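The complex appears here minus one protein chain, its other protein chains still in place.
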Amino acid sequence: MARDEVVILGVGMHPWGKWGQNFVEYGVAAARAALADAGVAWTDIQFVSGACTMRCGYPGYVAGATFAQALGWNGARIASSYAACASGSMALEAARAQIRSGRCDVALVVGADTTPKGFLAPQAGERPNDPDWLRFRLLGATNPTYFALYARRRMDLYGTTERDIAEVRVKNAQHGFTNPYARYRQELTVDAVLASNMVADPLRLLEICATSDGGAAVVVASADYARKKGVTSGVKIAAVSTVTPSYPSDQIEMPDFATDSWAVVPRPGHAFRDSVARAAYEEAGLGPEDMSLAEVYDLSSAMELDWYEQLGLAEAGEGERLLHDGVTRLGGRCPVNTSGGLACFGEAVPAQALAQVCEVTWQLRGTAGPRQVKNAKTGITANQGLFGHGSSVILTR
Amino acid sequence: MARDEVVILGVGMHPWGKWGQNFVEYGVAAARAALADAGVAWTDIQFVSGACTMRCGYPGYVAGATFAQALGWNGARIASSYAACASGSMALEAARAQIRSGRCDVALVVGADTTPKGFLAPQAGERPNDPDWLRFRLLGATNPTYFALYARRRMDLYGTTERDIAEVRVKNAQHGFTNPYARYRQELTVDAVLASNMVADPLRLLEICATSDGGAAVVVASADYARKKGVTSGVKIAAVSTVTPSYPSDQIEMPDFATDSWAVVPRPGHAFRDSVARAAYEEAGLGPEDMSLAEVYDLSSAMELDWYEQLGLAEAGEGERLLHDGVTRLGGRCPVNTSGGLACFGEAVPAQALAQVCEVTWQLRGTAGPRQVKNAKTGITANQGLFGHGSSVILTR
Amino acid sequence: MSTDKPKVPAVEGWFESNGPNPHLIGGQCEKCGTISFPREKSFCKNPSCDSTSFRAVPLSQRGTIWSYTNACYKPPAPYVASDPYVPFGIAAVELEKEGMVVMGQLAHGVRVEDVRVGMEVELVVETLFATEEKELLVWKWKPVAS
Partner (left out) sequence: MSTDKPKVPAVEGWFESNGPNPHLIGGQCEKCGTISFPREKSFCKNPSCDSTSFRAVPLSQRGTIWSYTNACYKPPAPYVASDPYVPFGIAAVELEKEGMVVMGQLAHGVRVEDVRVGMEVELVVETLFATEEKELLVWKWKPVAS
């Protein structure tokens, strides 16, 4: 049903880290970088699509307006989207829909966050109606609890070892080592990973992503607008998937206490996480075999193994083989997390799905420097926000 | 640039009030009512567009997912939009863009809130970087403070009297008196309004909208989809305006401490609030003279007089004349707030812009009962969220 | 852990702690029979069902471990942790009859080394934390003595 191609004209990031500034600064810095990269003046932007942060007061809730005001009101229309870790993709889709529906020619998408140290915790106050509050209160279930459940099940079912998980972390450290936007830039050994403290069995400190400050921005435009700017061979958006589960979902998802029940209505043919990339492949008319690289959401290093299978790069239980064969390493058939992934960046929730888009764009342009994937033609991103927000973007050149 | 008409297939509301339930219940009730009104099964909905509430924990932040899960996961794509009081319009625009870009045929838009009693106050905690926290801390500036500044300036500049303001309130009470969804259904006299306590000079308790629980939902579809459902003469969306200010904006806006400066860059030709409806008229190719009715955002009764002028129904300073001539009363040339407005509903932030759309839809269908505007053909809504979120929707039949 | 303080559930209506057969309380749709936990009271989660009527039903006391982990570090508030902090286990347990997976802490003293995916567990009620006045109770999962 696609009628219009939407082009990535520019991308920009603020380095990830712990900078102690207001999130607005990271967002505006990323936005200015993306505008400069695109060669588009801020005053020409017709639509600003912000990915919200819930941690930074009202300015975070109205991210689109906050960035627009900080860049200087230009009368643009705005949106502010929230989908937890998938917020960046939702904001990108909001901008893409405005362009494809003919309501604007060029739009700016921005996400940025200032994240507290330690476990992500709910805001203060008693909220006994809020499952996100209750899972902390009644179970002490932090975010890593859920990642650990997935990891431990994988180990017991498929024989994944602690060493396998650590090797994912080591690979991503090697990838992110030279990325100037990454926060953690040090090579690691499997032994060093396995020597780090256990947080949620079987996951160790170095296998769980930290929380970071950071910002990322993307300038998107209609093909017509790009042509007028003289851009004829840019990076294009082939798909944006923002699917939700189909009932009954049998995967325990943050922040729920229980899955749906499959006693009355049988389970759908595919699990939720498998459907995320599937919807993107369908829209793009492409398959896993066409992907030159992938940026996936390694909230834990074990989760990356799941994504190999959920992206269709391997059969269920075959993720470890892919890793050991070097398929997902730089130089392999389909390198995964060439940026270093969340392992090297840490979470900056509203920015990270956009940071994935930045990385794939640089790879497709051939400007990724030491971490360049040779002859990269098509890349896929995947992540997931709690409460059933799937997210996957396919870019091509 | 419009390529596709987007049709309002169904609308639904949960009555406004203080019900003490979870906001999800109001939203799902409204959604089910809208689906029934549209004759569309929930399982046929392809896109769910939620208007977020920031008061109800994580489920409020991810309103689209929350409502989708509560209605039963159906695999639909989702969005969650926040623009304070304009959230409903932003969510409507998100759904419209999906339809117009060919990404879906039928979508559900939902907003609902549970609102605390008394002044809207910032969440707990020290947030010295958040202007919305600082305006309470340093100035004791509540929401009515800002409305009162506009009202008092109007009085000193145009000679508006306290009686004029009270008469707006009395008119809206007469309109909302028979509305089954309104919370306050009692006729009022000017004397009763003027006898109520002063809150923020010149505004009295009965002239400032309360905070309410409530929900509203809209089912929108492509013209093709509507035709297949046998709907050929439905209500159509002619425009959705979601503009922001142009720099420098010389109106003091919640939650700011100061306006932009116009010392270096001269002020734009039109004030921000004038630009909200102007953008809608432009998109629709219609003007104020074409409007059969208007639903405007009477956070204070005085503000409704401002809207008359900002919608182009009267010249600046002529709003009172319009009121006294009965133009904006049921039976007049262009009745305003036939629903009773916020005066009779109270604020339920993410729901209210959608409630305006419900009312105009009923009016255009000719099913508004005792408050029906004769031969209503076109209606406009207008409201504004803090941080520069303008919002205006034009519907036609 | 046990004291003379009054014992009350840490959450209202989610589980039955009195008597010999403690169990979780689910909701069952009176129209389609779908079961939910926590108990749905407003709208059926089955997307093809428009019911708004539900009955409370006891959930199975036994199930099998779907997966498990532990909390080596003290969780942040609103969790109320013991002082000094003692790590605890968490399990996701599949209930066969209900066709669902339900989370819960592992019973006091049960370590991750003691369990594995597929192991049979049963529901017990234990103290979650204590205040000055009372002990707050919660459901937990415990391996079935074999």
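Which chain is which? They are A, B and C, in the order written, and residues in each are numbered from 1.
Just so we're on the same page, a residue touches a chain if its C-beta (ideal position, glycine included) is under 8 Å from a C-beta of that chain, and two chains touch if they have at least 3 such contacts.
Just so you know, these numbers come straight off a predicted model, no measurement behind them.
Q: Which shown chains does the chain we cannot see touch?
A: Taking every chain of the complex into account, the missing one touches A, B.
Q: Looking beyond the chains shown, say which of B:W42, B:Y58, B:Y82 or B:Y150 touches the absent one.
A: Of all options in B:W42, B:Y58, B:Y82 or B:Y150, contact with the hidden chain holds for B:Y150.
Q: Which residue among B:L134, B:A277 or B:A368 touches the omitted chain?
A: B:L134
Q: Looking at B:T53, B:T66, B:T142 or B:Q356, which residue reaches the missing chain?
A: Result: among the candidates, B:T142 touches the missing chain.
Q: Tell me, which residues in chain B touch the chain that this view leaves out?
A: Listed in rising order, the touching residues are 118-119, 121-122, 124, 126, 128, 133-142, 145, 148-153, 156-157, 197-203, 247-248, 250, 252, 257-265.
Q: Contact with the hidden chain only, please: which chain A residues?
A: Chain A touches the missing chain through residues 21-22, 24-25, 28, 32, 42-43, 69-74.
Keep this in mind: only the chains that are shown with their structure count from here on.
Q: Could you give the separation in Å between the centres of chain A and chain B, each centre being the mean of its C-alpha atoms?
A: Measuring from centre to centre gives 34 Å for this pair.
Q: How many angstrom lie between the CA centroids of chain B and chain C, rounded to a whole number?
A: Centres of chain B and chain C (C-alpha means) sit 43 Å apart.
Q: For chain C, give me the residues that contact two or more of the other chains.
A: 45-48, in rising order.
Q: Which residue numbers or ranges of chain A touch two or more of the other chains?
A: Touching at least two other chains: 122, 124, 133, 247-248, 260.
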